[in-house]
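Heads up, one of the protein chains got dropped from this complex, but the rest are sitting where they should.
Order of writing sets the labels: A, B and C. Residues in every chain begin at 1.
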Amino acid sequence: MQDFEPKIVAFVCNWCTYAGADLTGTSRTKYAANVKIIRFPCTGRIDFMILMKAFENGADGIIVSGCHPNDCHYSTGNFHARRRWIVFRNLMNFTGIDTERILFSWVSAAEGFKWADVVNNTVAKIREMGPYENYNKIAVSTLLKEEVSNHE
Amino acid sequence: MNELINKVTKLLNDKTIDAFIGYGQGSTDRVRAIFARTVEQASKLIYTPACTFNLSGYLLKHEVKHLGKLGILANVAALRSIMQLASEFQIKDGEVYILFVNDDASLTEFSDFQSIEAFLEKANIDITPDEKARIEKIEAMSVSERWEFWNKEFEKCIKCYACRAACPMCYCHRCTTDVNQPQWIPVASHERGNLDYHLMRAMHLAGRCINCGECANACPMDIPLNLLTYQLIDPIKTGFGATAGMKADAVYALSTFKPDDKENFII
Amino acid sequence: MDKELKILKYSDLSKLIERFRSKGFPVLAPVQKGKVIEIEPVDTLDTIALDVLLSTQSAKKAAFPKVEKVLEYTLEKAAVKQTAIDPNAYAETILFGVRPCDASGFKSLDAIFGEAPSDAFYLNKKEKTTIISFSCPTADDYCFCTSVGGGPGYTAGSDIQFTAISKDELLVEILTEKGKKLSGLFNDLLTDASPSIDKEKFLADVKVVFDLDKVISNTTAAFNSAELWLDQSLRCIGCGACAFVCPTCACFDFQDEQNTKKGVRLRLWDSCGFSLFTLHTSGHNPREVQSQRWRQRIMHKFSYMPEQLKVLGCEGCGRCSRACPVDMNIKEHLTSIALQ
Partner (left out) sequence: MSRIGVFVCHCGENISATVNCEKVAQISKELKGVEFSTDYKYMCSDPGQTMLKEAIKEHKLDGVVVAACSPRMHEPTFRKACSEAGLNPYLCEMSNIREHCSWVHPKDDLTTEKAEDLVRVMVEKVKKNKALNSIKVPVTKTALVIGGGVAGIQAALDIANCGHKVVMVEKQPSIGGHMSQLSETFPTLDCSQCILTPRMVEIAQHPNITLYTYAEVEKVDGFIGNFKITVRKKSKSLDEHLCTGCGLCTTKCPQKKIPNEFERGLGFRPAIYVPFPQAVPNKPVIDRENCTYYIKGKCKVCEIVCPTKAIRFDQEDELVEIEAGAIVLATGFDVLKSDFFPEYGYGKYKDVIDGLQFERLASASGPTMGEIRRPSDGQIPKKIVFVACAGSRDPAKGIEYCSKICCMYTAKHAMLYKHKVHDGTPYVFYMDIRAGGKMYEEFVRRAIVEDETQYIRGRVSTIYEKNGKLIVKGADTLMGAEPVEIEADMVVLATAGVANHGAEALAQTVHVSYDAYKFFAEAHPKLKPVETNTAGIFLAGACQAPKDIPESVAAASGAAVKVAALFSNDELTREPLIAVVNRQAPPVFSSCVGCFLCQSVCPYQAIEREEIKNRNGEVIKTLAKVNEGLCQGCGTCVALCRTKAIDIHGYSNQQVYTEVMALLND
């Protein structure tokens, strides 16, 4: 586990968190390189299925982040997203998907430092938790590597 | 039962409806849906304690719709399906003739959606204590136990899509499962394909499921699929004040919001 | 070969499984899991559900699994590099404790997959599978094997068949060379059986309910009887439960699963009951409505297969009717066709 480097995908909105992460860069605040960002126009655009796709392609952790409530560039996208996450988190929890591996946050365009904290804390936490073995067992790569059993 | 047959006979004779969806005797100990288009067929209608399944899904089936103006014997679940379908613009008020059998075997006919809404306000729409207990049992497990539990259940799935076909809310012409650019849900019924499919389906039914249980009843592999959506009913009700299938003009819980929706996980 | 009749003590049955396993043969047998009975790999007799009527799914997955990898590939800069899957890389397997209808179902599959160009994946698995069936002491209302030429003690398709003739003894019919070879592993446990044993006495009574020839000729003639098919299928909701539990349904679909670097090609079960089964890219669907898909299911099994492959597509196991969420009862439907 010593050299376990967590793979973490961040799904962020263009207007707040992406810009916030830009500010982290402009401020030269350092954070772990394990997190890679995928840009969305708004948290409202982030489909719950894309989170499933991230886990089954081998992500050990996920960050979802957007504008604070009332700050949405599109005025209400993050509110809709919030409801969706409340429900989806419930469902994940019920089906035994480890919700500790998904961090939801509001990071504004001004919160460059917060972004660095969010990333570093998440990386540290996932590093502690180890690879997401349950999901890795059914990951896409598993099917590619192993023989499909004779007796499915 | 005679009252029902007489009523439907009358409806068919005076051309109020062209076909009536009700229950008839099935194989051995089963009952099945029958579609009475003639007086003779209407005489085969039955109503017994076994007549519990939700017939409303047939209202949207292409060939059934083509029979003409439809009447239906609706139970509480079917009435709720009709309300939910109405809120999703799939059924219009007055389009379907709706009959309901009361506890004393008398018939109620619903003249409009408003009367159904009033009726449902007083109806028992809760999931059964047994279903509740099963959900609680799963909730009491640890995360990894839950994962194991569902993994074992989903392993059985053969992707026959009986759950989808039986669900009155799964009326999409092209399910996400059948979308292949991109292939969101693997077609294969391996562990991932099954997990993705059932999570997707549960999420798409969140806030829309009217707890009729047809998905689980239909499953030839006996997977308790209904629990997936049932356990979301309570959080959606307490969190957002929404219950599916109660009002014909309801706004879907997941396409609206309150600025002060409560959560405890976003930092 | 001529069949051999032997007797096995019921108490020795567990030794059979032990010996198969000790030789490294996987043993597939019905296992009770809640309300469903699955055909699964087993290690001991006590996990096998021998006294059940039928497994929920048929035994076809032993040679025709629901998900089967047929090809691997990598996406390289200039080209796609393929790696074929060796269809021979399959262990000798014993399919144990299935019913005669399951065993005879393989006849249909053999005909379908054996037709040129033959299907190496299926044929190799089938070739390496030895089937030990158990005749049926009981039946239910859904069973109609005798109406389609089979029966509770039907032996076609089985390599060995067991029939319980008393509380302690099983009649063993060694039916094929493959069966003979396998029986070498437990010859010492067998004693000769008297040829006078009346096996029929120990079998369920399954009444013939329709005239098969009538069904075949009427089905062929009914292609254009839209009303008939509509009447029968109005309640059909178009799921694939019937096809997926059927011992003879063989339709499949290919799907590629890949990431940006590599992928696999999978063969998966498919069903003619699905609306997308015949959908063309143009948007046209030659089987536009469910009644046409239902017609296809009946025609395929009772007209096209007998005509083209000289084998019936139904063993009368009744699984489709049991599994059907809306009580589409095939026995009833065939009876009504026979009476047309």
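Throughout what follows, a contact is a pair of C-beta atoms (placed from the backbone, for glycine too) under 8 Å apart; a residue touches a chain by one contact, two chains touch by 3 or more.
The structure presented is a predicted model; accordingly, all values stated were derived computationally and were not measured.
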In the full complex, displayed partners of the excluded chain: A, B, C
Candidate in contact with the missing chain, chosen from C:S22, C:S196 or C:T260: C:T260
Where the missing chain touches chain C, by residue: 75-77, 259-261, 282-285, 288
Contacts of chain B with the absent chain, listed as residue ranges: 88-90, 171-176, 179, 181-182, 184, 204, 251-252, 254-256, 259
On chain A, residues whose C-beta touches the chain left out of the figure: 5, 7, 9, 14, 18-19, 21-26, 28-33, 36-42, 44-48, 50, 53-54, 57-59, 73-77, 80-81, 84, 116, 140-141
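Criterion: only the chains that are shown with their structure count from here on.
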Rounded Å distance, chain A centre to chain C centre (Cα mean): 45
Of all residues in chain A, the ones touching two or more other chains: 140, 143, 148, 152
Contacts with 2+ other chains: residues of chain C: 66-67, 257, 266
Residue ranges of chain C in contact with chain A within the complex: 26, 28, 40-41, 61-62, 65-69, 72, 89-91, 93, 125, 257-259, 262-264, 266
Residue ranges of chain C touching chain B (in the complex, touch as defined): 33-36, 38, 56-57, 66-67, 140-142, 230, 233-235, 237-241, 243-245, 253, 255, 257, 266, 268-269, 271, 274, 276, 289-291, 321, 323, 325-327, 329, 332
For the chain B and chain A complex, residues of the former touching the latter: 138-139, 141, 143-151, 176, 184-185, 190-192, 195-196, 198-200, 202-203, 206-207, 228, 231-232, 235-236, 239-240, 253-259, 261, 263, 265-267
